[in-house]
Each structure stands twice: as C-alpha cells, then as structure tokens.
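Only a single protein chain was left out; the remaining protein chains are all shown in position.
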Amino acid sequence: MDPRFEHRITEEQADEWLALCRRFFQLLADRKKRQFNRRVSIADLLSERHDNAAAYGFGEGTTMYDNVLVLGDVIVGRNTWIGPGCILDGSGGGLEIGDWCSISAGVQIYTHHTVNRSISLGAMPVDYAPTKIGHGVYIGPNTVVQMGVSLGDKSVIGAISLVNRDIPPGAKAFGSPARLYVK
Amino acid sequence: MDPRFEHRITEEQADEWLALCRRFFQLLADRKKRQFNRRVSIADLLSERHDNAAAYGFGEGTTMYDNVLVLGDVIVGRNTWIGPGCILDGSGGGLEIGDWCSISAGVQIYTHHTVNRSISLGAMPVDYAPTKIGHGVYIGPNTVVQMGVSLGDKSVIGAISLVNRDIPPGAKAFGSPARLYVK
Partner (left out) sequence: MDPRFEHRITEEQADEWLALCRRFFQLLADRKKRQFNRRVSIADLLSERHDNAAAYGFGEGTTMYDNVLVLGDVIVGRNTWIGPGCILDGSGGGLEIGDWCSISAGVQIYTHHTVNRSISLGAMPVDYAPTKIGHGVYIGPNTVVQMGVSLGDKSVIGAISLVNRDIPPGAKAFGSPARLYVK
C-alpha cells in the first residue's frame, strides 16, 4: 500500500460511513423501483447498462450489466442484450457477437481454456481459438460456449447447454453437449 | 452527465480514494469473518440480506444477497433463502414464491423469454407467462425455471436442471429438461 495513504479508520467512522452508504443506495434503489419496478445490485445502481456497453465500444442499443467480465478483444454489435453474470472472453484470438442477440444471464463464451495448464501443474500453456456469434442469436441462461465455435445467424441455443461444435444459421440446439433439435 | 457535477478527479486523488475504500472494506470484512466465519462480496458487506428482502416487500425471515436481480411483480413468503446470482423475474404477469423455499445460488426463475424477439431481429414481441413456486420448495444451484411453470409444495428440483413443465407437490425432478424421479 502506498505509504502516503496510511489512513486509519476507526470502528465508529466505519459505522458512520456504512450508514451513509446505505442511505445513498436506498435512495437510488427507490428511484429504480419507481422508474422501472425492479431491484438491481448496488453496482448496477451506480452504473448504467448502456454506458457499460458503450465504454467497451459495443454497438448502439446494446446493454450490459456491471458484473459482466470482458477479456481481451471483444466486438459486439447493436441492440444486443447482455445479462448479469456473463463472461465474454476474447483473450484467445478474438470474440465477435452480432446485432439483436440475447446473451442470457450466466452465459459464458470462451476463446481459451486452462485444462492442460491445470493438469500439468502449470507446465503446459493455455489453449486458444477464436469464437463467433452471428446476428439474432438467442443463448439461454447459464449456457457455456467453448472456444473455437461459430453460432450461425438466428440460431437458438437452449438454457444450460454446453456448445462445443458449430451451429448452422437458423438451427435450434440444446443439451450438454448441445445437439441439433429436429422436430 | 449533469454539467453541475463536472468534477475532475486526478490520478493521485483516485489512488487516495482507492486506498481509503480498501481500508473501509477490509475493516468490514474483518467484522464479517469474526462474526460469521465467511467472506462475502463488497456489496454484501455494504448491505444486509434481510434488508434486501424486506425492501422489496418479501416476508419475514427471508434473506436475499445483493446481486439478485428482481424484475416486476414478485411476491416471496417467509423464511425463504435466496442465494447469490439469482434472477427472480416477475415482469410477465407475476411470480409468486412461498415460505421456507431454498432458491439456491445461480437459480433463474422466469416469466418471459426473448427467443422470438431475438431471431426476428426485434420485429416480434417478448413472450410472457406467470410462474408459481409453492411452499417448502428446494431448487438446486444453477437451475433455470422457464416461464409459465408451477412447482408444487415441497417439491425438490435438482441442481443444473431446466424446468419447463409443472412439477406436482412432493415430487422430485432433475435434468434438462427436468423429469420426475421415480425410485
């Protein structure tokens, strides 16, 4: 810690700050409830979803909750909804996501994995491959998209699925691993 | 941004504030460890789970972590535990949850979906249906309950399940899609 900033905080000061924080957050929560009939995390009270998306260069109309982790080179188009708890990993050669997608809450999209690094106790490197999501793609809640996969335009991936191969445009797929749905 | 509040923040000020924030959070974290032998997120240090639940009108004894997203009209009874990372979506006609439920971490309960809106590139509307969870229901971690489903009293849903049809009272179900468990 920088020695210029060796502030001491007493227990009583902490109580006072905590009381002040809570009043501030409660006021913001009351506004959110009145305007949108919802409750969000403290961090989402302190930020705006449009700003979060714009700050990383994502397209107009795209929104992203505060607790989304974005790694490396990630391009996202317009009017895409990115839910809370998502991971958009572009660390392994880049991740592209199109317009009008639903990246549901808890979805994780990867361009790397650490299987070999872990089981070699760090001796082997991380594996990488780029990943691409088209336009108008729906990805259901808590689904994981592995590195190196392409999801075609207007494809639909069910909730809690593990996608480990390419999905053609317009197709529906679900399960672990995700298989194409045929009526 | 409101032009009245065009404050400049220098890099050095930011360092000082950061040091102060960390000291404050560390003091709160030390209290939490002493009292409850656990660590929670910064936001959960700054809020109380009972207060979070009460602020949205949930019943006595019900607790909810800070990063739970609650949308629209959601009614929750007494003594229900709502874990971190959950989504309780009452935006589509209302969501009711009873007493003594376990809504495990990462559970998402919906009354809407955006499949048709996404694959029509915004031309079609969002779909809606109300959802109901009875009393004494256990929902395992990372499970997703689709819109329009009813879970009967004292039913048990396994972890990582996708529930897309009604579950009768007292039944056990798991899987994607969830199927009834018969011994």
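Order of writing sets the chain letters: A and B. Residues in each chain are counted from 1.
Keep this in mind: a contact is a pair of C-beta atoms (placed from the backbone, for glycine too) under 8 Å apart; a residue touches a chain by one contact, two chains touch by 3 or more.
Note that the structure is predicted; figures quoted are calculated from it, not measured.
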Just one of B:V40, B:A53, B:L69 or B:V163 touches the chain that is missing; which is it? B:V40
Per the touch rule stated above, chain B touches the missing chain via residues 1-2, 4-5, 7-9, 11, 14, 17-18, 21-22, 25-26, 29, 37-43, 65, 67, 79, 81, 83-85, 99-102, 105-106, 135-138, 140-142, 154, 156, 158-161, 170, 174-176
Residues from chain A at the interface with the omitted partner, ascending: 15-16, 19-20, 22-24, 27-28, 43, 46-47, 51-52, 55-56, 66-73, 85, 87, 106, 108, 110, 114-115, 117-122, 142-144, 146, 160-162, 176
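Methods note: only the chains that are shown with their structure count from here on.
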How big is the rotation, 0 to 180°, that puts the C-alpha atoms of chain A on those of chain B, in steps of 5? 120
In whole angstrom, what separates the CA-based centres of chain A and chain B? 16
